[in-house]
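A single protein chain has been omitted from the complex, and every remaining protein chain is retained in its original position.
This part shows subunit A:
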Amino acid sequence: MSTNEANVPTLPQPKNTFTIKVGLIGDAQVGKTSLMVKYVENVFDEEYTQTLGVNCLDKKIKLGSADIVFYIMDLGGQREFINMLPLASEGARAIIFLFDLTRPETLKSIKEWHRQATGFNEMAVPLLVGTKYDLFVNFDPEYQVQVSKQSMRYAQAMDAPLIFCSTSHSINIQKIFKVIIAKLYNLTMRASEIKQIGDPLLIYKHLGSKRRFSENPSSRNSSSRTPSPHRSP
């Protein structure tokens, strides 16, 4: 509508907006809501608030040619909310499985979460994210080795990029969402991987790139309003 202001008017080009739904799944108190709020609003609250059912927030990223909206859905970790799992997983382009690095049993539950979520949505890119790295780093080295190796095995099995993060200390938070985009559109991401045990792991290059099934790019394009990705073999 700049026609009246400019002397030589030009035709405005509408910006496309792509909405990418991301589901956050994992046991209670691993930090799903915290991660979401941290990413969207860049704040961290020490206090724990139980998520009743599903929370959602969206974050818009403005690029020159298009806008990307992450529509993040966070499912309450309590068992009673399992029936809301379809809400968080169906139609999601990526599902982030979170576990608490200080509580190994939360990693074990991932197996079940993963099984259930892929039942509803097998096309989403999975991510395995360990939270509370800031606390984990103070645990004794042997424990760290054990949990790190275990999580690497899980990541391998799920074919999911593995990321250790800390919401309170802002470690690897942005990376999580960049990895999602890189995996979704098969983009070259140059950030170096972190594989040294004891560091906040970031292993993504060879995980999650496999095509999960043969999909029709055009139908996918229309259903989720995203640019059909060029997936060169």
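Descriptive notes on the structure:
Convention: a contact is a pair of C-beta atoms (placed from the backbone, for glycine too) under 8 Å apart; a residue touches a chain by one contact, two chains touch by 3 or more; residues count from 1.
As a working rule, contacts and distances are computed from a predicted model.
You can't see one chain of this complex, but its UniProt record names it "LAMI_0H07294g1_1", from the set "dolichyl-diphosphooligosaccharide--protein glycotransferase", "Splicing factor subunit", "Multifunctional methyltransferase subunit TRM112-like protein" or "LAMI_0H07294g1_1". Subunit A meets the missing chain through residues 3, 8-14, 16, 61, 63-66, 68, 174-175, 178, 181-182, 185, 187-191, 227-230.
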